[in-house]
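I have a structure here, written as C-alpha cells, and I will follow up with some questions on it.
We show some of the complex, not the whole, and keep each chain where it was.
Order of writing sets the labels: A, B, C and D. Residues in every chain begin at 1.
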Amino acid sequence: ETLRLLTWGSYAPEELIQKFEEKYPDIKVEVTFSNNEEMIAKLRATGGAGFDLAQPSHDRIYAAQLEYDIYKPLDLSQINTDMMSPVHLEAVKANTTIDGNVYGVPHQWGTTGLMADITQAPDVNGWEDLCDPAYKGKTSMRLKRTILLATAFSMGEDPFAMYSDLDKYQELLDKVADELIACKENIKAYWQGGDDLSAMMLSGEIVAAETWDSTAYKLYDQNQNIVFIPPETGALTWIDTFAIPAKGKADDAAYKWINFVLEPENITIMSASTGAIAAVNGGADLLPEDKKAAVNAAFTQADIDNLKFFANIPPGVEDMEGKTLEKIKAATGG
Amino acid sequence: MSADAKRLSLILLFAPFALWISLLIILPHIGMVALSLREKVAPRVYEFGFGNYIDFINEPIYWNTLLRTGSMSLLVTVLALLIGFPVAYYIAKIAGKRSRGALFLMCLIPLWVSDLIRAFGWILLLRETGVVSSMLIWTGMTTEGIEFLYNDVTVVVGLVYTVILFMIVPLVSTLDGMGDDMIEAGYNLGGNTLTVLRRIIIPYAMPGIVAGCIVVFMLTAGSYLTPILLGGKNSSWFTEQIYDQFITRFNWESGAAFGILLLAFTSLVVWLGLRLSGQSLANTVAKT
Amino acid sequence: MTAADAYDLECTGVSKDFGDFRAVDDVSFRIPSGTFFSILGPSGCGKTTLMRMIAGFEDPSAGEISIKGKSVLSVPPNKRNVKMVFQHLALFPMMNVYENIAYGLRCAGASKDEIARKVADVLERVALPDLARREIHQLSGGQKQRIAIARCMALNPDVLLLDEPLGALDLKLREAMKIELKLLQNQFDTTFVYITHDQSEALVMSDYVAVMNAGRFEQVGRPEELYHAPETAFVAGFVGDSNRWQGRAVDVQGGEVKVETEAGLTVVGTPRGAREIPPGEAVEVFIRPEFVTASPLDASPPQPAAENTVRGKVDGVLFNGANSRVLVRGPAGDLIEADVVVTGGPQDLREGDAVRLDWASAQTMCFAS
Amino acid sequence: MARANTNRALMFGYRAYVVAFFVFLAAPLVAAGTFAFNDSLFPALPWQGFTLDWFFNDTEPKLGMFHDRRLLRGLYYSFVIALMVSALSVAVGTTNAFLFVRRDFPFKNVFYIMMIVPLVIPGVILGISILVLASNIANSMENRFGMELEFLRPGIFLVVMGQFSFVTTITSLVITARLRKFDQSLEEAALNLGAGHARVLRTITLPFLRPAMIAAGIVAFLVSFENFNTTLFLVGSESPLTITMYDRMAKVGSTPVLNAVSFFLMVGSGMLALISVAVQRPPRSD
C-alpha cells in the first residue's frame, strides 16, 4: 500500500518517513511537494484522485470544496483529536464544516511576518518598511495574496472584515495595488519559495523581507543576525491542516500518518524540519531547542496576542485578488 | 500485392497516425476551444459565452503581456538568427570535415540538460553574488556586486541561449546542402563578399532560416521556465498568465481562452512570416 | 603590344602543396588567344586544383600565373577576368535564367538596360532566346549547360575555364554537346580551357591537349600528335585504345627493337619516348587495334608480310558498326584486339575462326619502363 | 573551404567569435556542474573546497543525490516515462514514415503538415489541452456511468501521452528522412531473391532504418527526460525528475545536490548523444 502525500516542502522529513515505514512495513510513503494553490489545482484536475492526504491551509478548504468537491469528510473517530490544541481544532473545524461534515483538522501553524538582518536593517518593524527607500533594491516579498492582506493591514484597514462587501474590498485592493506597484522599485525580486529567499538573505543580497517564520528560524540558525520580526500590525497566522482527497485510496494509511505525526517525539522531528509549531497542546514546547530559542527571540506575548488568523475566502475573492496580483506583476517597475 | 491487401495495409499504417493526431492534438484543442467558451456565473454553474475573451480584451494587462511576449519573442528570434548564422556558416562551410561534426555536437550540448538546469546555471552565474559579479569585483572593475538577474536583457539572453540550437541546426543542414561551387561561382562572376552573402548564400539558406525562425519563435513564445526564473519580478510572460489562470486561480475557462489566444497569435505571426518570405511550412520545417 | 600579349593565359612553374602532398607539380604552359585547350588526365591527377589556382580560389605554392601578360597572383578571384563553368554547373537555383546571367553584370555595375540587352544577346548566341524567364529546375541538362556558359560569356572573359562540364550528362547528350561546345567556342572566339578525363572529348574538341598525370604535364600537343606520337608510355596508354604488353628488349638495332613479352610473344617495334632502350631493358609495348589487320587463315591470299605476324583463334566478335573489333586469342594465350569491318556477309570473321594478325613495326610503340 | 579573399585578420576575428559563442554555450552548464563539488550548503560562491558529498554522502544536511530517495524516485519515474515515450514514439514514427514515404492517399500534404504542427505548438498549451480533454472525459464518464477512469487523471499515463504528442513529430521526421534515402530496389532485390514480404521487412528495411530509429529513440528519450512545460500540467503524484527538481528549487531550497543531479544528467545525456552519433555515422570506407 502506498500513501501519497500532497504537502508542503519540508512537511515530510525523510527521517519521519523512514520511521513511519519501519512502523508500518506494508506502507510506502510517496511525497509530492506543493503549495496551497497547486494543491487545489492538482486535486481539481484529478477530481480528488491521485493523492491520499493533502495539507492545505485552513482558509483554503471551504471554497475549494464548495466549488470542486475534492475532499471527503473526515472520520474524526479515527483521529487522535485529544492531542490537538482545542483552540486550533475548533478554529479549523469552524472553517471547514460543510453540511455538518468536517473536512480538515489542524497540523501545524505558523505565521508570516518580516525578517531582517539587524546589522543592516535595524529598524524594520512594519510591512511598509519593505518599501523604505533606505533599503532600495535590498528587500523582497512573495507576490501572493498574503502580501495584499498584509499591506491592507499596514494601511490600517481590515481586509477580512470587507469580505462581506466585495465592492468595498475591490476598492481596497486597488489601493493596495497602487501601494505595491509603487514599492516594486524597492524590491530586488519576488521570492517564490523558502529557498531563493534563504539564498538571497544569507548572501546579503537582501536585508529585509516578508517571510514565513519557519524560514526565518532556519536562517537564525546560520546567522544570529537574521531574526524574525512580527510586524506591528500583527503577524498573519495560518494553520496547515490534514484533509483527505475525495478519491484517496489509502484512508487507513492516511489516518495512521496523521496520528503518527501527532506523537510528541515525532512532532519534534517534524517541527525541526518545518520550523512551524505543531497545533497540539504545548506545541511550542515540543520545538527543538534551537528553534525554541528563535521563537522566543522573535515573539513577545504581545505579538502572540496580536496574531491575525486568516479568514475563510468567500467565492470570487480569489479571482479579484488574482487579478490584482497580475496587475502588480505586469506593472513596469524598476 | 492485391488491391485489398494494399488497402488494408494503408489503413493499418494510417491508424496510429490518425489516433495520435486526432486524440492528442485535434480533440484536445477542440476541447480547449469549447472550454474557453464557458463562462463561470456562479460556483459550479457555467454558461456558453465569449466572456473569457471579452475579459481578455477589457484587461490591458493581458493583452499587453501577450504583445510583450510576442515582441520579445520576435526580438529573440532575430537575435538568434544574427548570432547563430555566422556560427552555422562556420560549421557548414569553413570548418574542416573532421571538426565539423565535433562542432555540431558541441552546439547540441545545451540540449543535454533541461531548461531548468540551464536557467539554474545562468542564475548561478549572474546573481549579485554569482560568478560573473564576483569576477568583476575580483578584477577590480567594480567594487560592489552587480545584479544581472531580473531584467529584460537577461531574459532575452537566457532565451536566446535556450533556443539558439534550434536556429543553428536547420541552418547548418541547409547550408551544408549548398555546394562550395555555388559560392565560388558567386565570386567568380565578380561578386564581392557582401554580394555573395546577400544574393546567393542568404536566398539559398532561406528555407533553413525560415524553419529556424518558426521553431525558435514558437519555442520562445511558449517557454515558461526561462523568463520566470531569470525575469524575476519583471518577467510577465504570457505562458505564466496561462499557468496562473490554471494553477493559482483554478480558472480553467479563461486559461483555455488564453491558450487559444496564444496559439492563434503565434500562428498568425508564423503565417505572416511565411507569407513575407514566400516559403511554406512543408518546405521549411519539414525539410530540416 | 608585347609578345606576351599574344597569350591569354600563361603558367610558369606552378606548384601546389596540400600539406606534404603535392597536387600540382611544376606545371608550365601558355595558351595562345582563341584556342580550345584541354587538360586531360585521370581522376585525382590535379586538374581541378590547377584550374582553381587559375580562377584564384587557391594560391599556388610556387610559380607564376599571368593573364593577358599580367600576373594575377595578387588579384582576388572576383577581380580576375577568368570565368569558370563548374562541374555541376553551379547555376543559382533560387534565380531564374535571366537573373543567373544578370548576376555577373550586376556585380560589374551595369545599368538595367545594358543588362537586359546583354542577357538577350548572349541567350541569342547560345540559341536559347526564349528561356529567360525559366526557372533553373525547368531546364534540360543540355540547356543548363548552355546557360552556364552564357552566364560566363556575358562578362566577356579573357579565358573561360570548364571543369568536366559534360560529366553529369547522359551518353547521347554528351556526344551532341561535344560538337556544340566546339562550335560555341568558335562562335565566341574566346580561349577555352577544358578539363576532362575522357580522352575522346579532349581529342574531338581541342586545338591543343595537355596530358596530365600525378600533378605533372606529361605532354602538350595537338590531338593527332598525342595519338600518333606519344612521348611517354602513360600518354600512349591513356590516349586512344591500345593492345598493351609488358616485356623485355632482346635486341636493338637499326631503329627497331625486338621485344619478348611476358606472355611469350615476340614483337618488333620502334623505340619511342625520350629514354634510350638498351638490350635487356624492361619495356612497354603499345599497338592500336586499328593498325592490326585480321585475316582468315585459309581464305585470304598471303598479304605482303608485315613485320609482326601472329596466328590465333577468334575468341569473340565485338560488333559495333564501324568500330567493330575482334578478340583473338594468340599462341601465348593472351587476347589481342584488332579492328575489323563487319558487314553481315559471309566473309565476316566469326567466333572460333582461325585468323592471322599482322601489324607493322613502325606502329608498334616501345617505351622503356 | 569556400572562401575567397581570406583576410587573415578577418578570419581570426571570425574564429574568435565562434570560440566566444561556444564559451557562451558552455558557461551555464559548467557553472551548474562545478558547484556540485563545492563543499557548501548553498550553490554559490565562495568556493569552500572540493567534495563529493553531494553525490555520495548519506546523512543530512549534505544528503548526496545517490541517497536522496525523492530524487532517485524522480529519476526512476523520468526514466520509466522516457522509456515509454521513446518506445511509443519510435513505433508510431516508423509507421508514419512508411505512411508518408510509401503510400499515396488523398490530402497527403495536409496530413503531412498536421504531422509537423505539434512541434510548433507551445508545450504549455499541449499540456493543458490534453489535461482538459482527459478530465472532461473522466468526469463525464464518472457522472454518467459511475466509471472511474483513473488513467485519465494526471499521472504517468497522461505525462507519457503529453510528451508522446509532440515527440512523435521529431521521431517521424528523423525516420522519414532516413526512409526517403532508402533505395526501394533493395526491397525488390530481396523479393527477387526469393524472400517473402515479412522477411524483407525484417532483414532489409528495418536494419536499414535501425540507425535512425536508435537516434530518434535517443532524441525522444532526452527530450522526454527534460520536458517541463507539458509535463507540469499532467503530472500526478509520480513526479519525474525535472518536476522534482523544480519543486526542490522553488519550494524547499536548492542545495548543491541539484548541481550534482545536473552534473549527473549532463554526463548521462552526453553519453547518449555520443551513442546516437556513433550509430548514425556511415561506415568508413577504407
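By definition in this document, a contact is a pair of C-beta atoms (placed from the backbone, for glycine too) under 8 Å apart; a residue touches a chain by one contact, two chains touch by 3 or more.
Every value quoted in this text rests on a predicted model; they were computed, and no experiment measured them.
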Number of copies per protein chain type, counted over the whole file: A x1, B x1, C x2, D x1
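We adopt the following convention: only the chains that are shown with their structure count from here on.
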Chain separated most widely from chain A, comparing mean CA positions: C
Comparison of A-B and B-D by number of C-beta pairs in contact, larger one: B-D
Mean-CA-position distance for chain D and chain B (Å): 17
Computed distance of Cα centres, chain C from chain B, in Å: 55
Interface hub residues of chain C, defined as touching at least two other chains: 56-57, 76-78
Of all residues in chain D, the ones touching two or more other chains: 4-5, 44, 233, 249, 254
List of chain B residues in touch with chain C within their complex: 179, 181-182, 184-192, 195, 199-200, 203-204, 206
Chain B-facing residues of chain C, complex: 55-57, 76-79, 82-84, 86-88, 90, 92-95, 103-104, 106-108, 151-152, 155
Chain B residues touching chain A - in the complex, by the definition given at the top: 42-44, 59, 61, 64-65, 127-129, 145, 147, 149-150, 232-236, 241, 244, 246-252
